[in-house]
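Excluded from the complex is one protein chain; the other protein chains are retained at their positions.
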Amino acid sequence: MTSVVDSPAPTRSLSQDEEEGLLAAAVPTDAVAGGRSPSWLPTLLSILLAPAIVGLWIVARQLDLVHDILLPDFVPTVAAFWDVITADAFAMHLRRTVTEIVLGYGLGCTVGLGLGIGLSSFPLLRKAYFPLLAGFEAIPGIVLAPVIITWLGFGMSGKMVQAAIACFFPVFVTTLVGLSMVTDNELRLMRVLKASRWQTFRQLRIRSALPAIFGGLKIAITTATIGAVVSEFVGADAGLGFLLLRYKASYETEAMFALIFIFGVIGSCSFLLLELLERKVVFWRSPS
Amino acid sequence: MTGDTSLGTSGSPTSSRDSVFEVSHLYKVFHTDSGPVMALRDINLDVRPGEFLSFVGPSGCGKSTLLNVIAGLLPASHGEVSFKGQPVKEPSRDIGMMFQTSVLFPWRTVLENVLMPIEIFGWDKKAYKDRAVELLAAVGLESFVEAYPAQLSGGMQQRASLARVLLYDPAVLLLDEPFGALDEFTRENMNLELLKIWSATGKTVIFVTHNINEAVFLSDRVVVMTPRPGEVAKVLDVDLPRPRSLQVMKDARFGEQVFEIRELLGVA
Partner (left out) sequence: MSHEHGTPDGPGGVRPAEAWPETPIRVVLSEPARGVPGPRVMDELEERLLGSAPAAASKRPTALLVSLGTCLALLLGWYALPHLGLVNPLLLPDPIQVTRGLWLLIEGGFLPRHFKVTLTEVGIGFVIGATAGFVLGTLLALSPFLRKILSPYILALQSLPKVVLAPLIIGWLGFGVESKIATAVAICFFPLMINTLVGLTLPTDEPMKLMSSLGASRWQVYRKLRLPTAAPLIFVGVKHSALLAFTGALVAEILVGSSEGLGRLVATYNQQIRMELAFAVVVIVAAMAVAAVMFFDYLDRKLIFWREDKAGVR
């Protein structure tokens, strides 16, 4: 890190023009510090990475380095995507899984929020139940999946319940933690204004908690999706997870790839939706 | 004591050839979201050995930036900075710094924090351990040697960080508003302690503050800076007698000097 601009002559004051030149030459420090490569290079490499992977894929298949069943040819896989989507029942399966996720998410989040808000108002209950429930959070939800299927059958309700259980905990815990994040001075202000418990809750606690709650909501959509899909794996009569297993049974690996991609899209969309919602509701916070 | 250190000389200020620091036509430009900003403009300064120098000015006048450039933490956009005759290219072990926060690592005990520079320099920790404990006692933290920073109040943390910077005995201390986050009484105590240490060791000290009273109280000379762009308005000699106690604030000359600075800054 050099601090001296080497000039052959002893340094002197700058003229007006020279000063303006200095200002114009100012660049963001990380461009200089990160320095050896131009800023567009990573972006270019990033864009090139995708076709590079595809290229490797094609080469691997051409040289038959990988068996056809494990890694199908590139073009048929892309074609399979189209086939999968336009297949008769696909829309039904898609609708089924999405409904399961949405309903389960709604149920789990409502219960999580409700319990979180409820417990936060009763410190005694909170101290009693929080460690208990936090302990339950650790239990892998899938172990209950077969049990729930046995109780509720292959239909939608089982998946919904599984998704709800999966997403209840993150929302519950983050709600509880978020509601406790008010500072001393904020509470004092409410007391001085003689705010009622409800007003304090509505104006202060809930709003302070919103960032944390949204964090929980974002985690929850992921876990709810996982819950629904795993439940479909264990036993179902319809849905994208069910479809995935069916393609596996018939060795249609291209279709499996296509479905996996679709799952990725669903995941991204739901996450994006939540991000947008968060930006509108928690508008005072810059996104992390 | 192992390791090479050089103690600052406490000779009387002489010609600039004996300067500890020489700043010559220093400009510093930053790129910000709202466009380029000239933080420092044509700064010329020399720092004399053993003196207590303050940079004072409102926020945005570039005093911290100037300190960071002198320390070798920031490169200059134009101009020269030299330390003991050599151009400043990077931070030197002979220059110790304190910041507005104590920057103690919460996962280390106070003692381990104080010894950290020794670790980084690769010197013998054991050899310095006794001295570290002595220094902590000297700043009043003898019963907190094995405590963790979280158990200390702000003032105590800054005292620990002062011990840390004194341990490896740099010739120069650069202090960037070190007591700014403390309450008035703690700050005054720390200032008095700082003066004691300074007169005992003869180090060169550059002290950055926005508090005019503090600057006049502590220093031999005060560099008054104005903002946008950061420039040196004037370098004042503080001709109050030493050693200084709080009583010096009763001296009429004290108030005059404070007001002279206020006028330069436009807040009289």
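So that you can tell them apart, the chains are marked A and B in the order they are listed, and the count of residues begins at 1 in each.
As a working rule, a residue touches a chain if its C-beta (ideal position, glycine included) is under 8 Å from a C-beta of that chain, and two chains touch if they have at least 3 such contacts.
As the structure is a prediction and not an experimental result, all values here were calculated from the model.
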Any idea which of A:Leu56, A:Ala79, A:Met92 or A:Ala134 touches the chain not displayed?
-> A:Ala134
Identify the residues of chain B touching the omitted chain, counting contacts across the whole complex.
-> 68, 71, 73, 90-93, 95-97, 99-101, 103, 105-107, 116-117, 119-121, 140, 144, 146-148, 150-156, 159, 182-183, 186, 189
Going by the touch rule given at the top, which residues of chain A touch the chain that is not shown?
-> 30, 34, 37, 41-43, 45-46, 49-50, 69-70, 123-125, 127-129, 131-132, 134-147, 149-151, 173, 177, 180-184, 186-188, 215, 218-219, 222, 225-226, 229-230, 233-234, 241, 244-245, 248, 253, 256-257, 259-260, 263-264, 267-268, 270-271, 288
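Criterion: only the chains that are shown with their structure count from here on.
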Between chain A and chain B, what is the separation of their C-alpha centroids in Å?
-> 47
Over in the complex, which chain B residues touch chain A? Could you list them?
-> 24-25, 27, 29-31, 36-38, 41-42, 69, 72, 74-81, 87-90
Chain B contact footprint on chain A (complex, rising order) | 1-5, 10-14, 19, 22-29
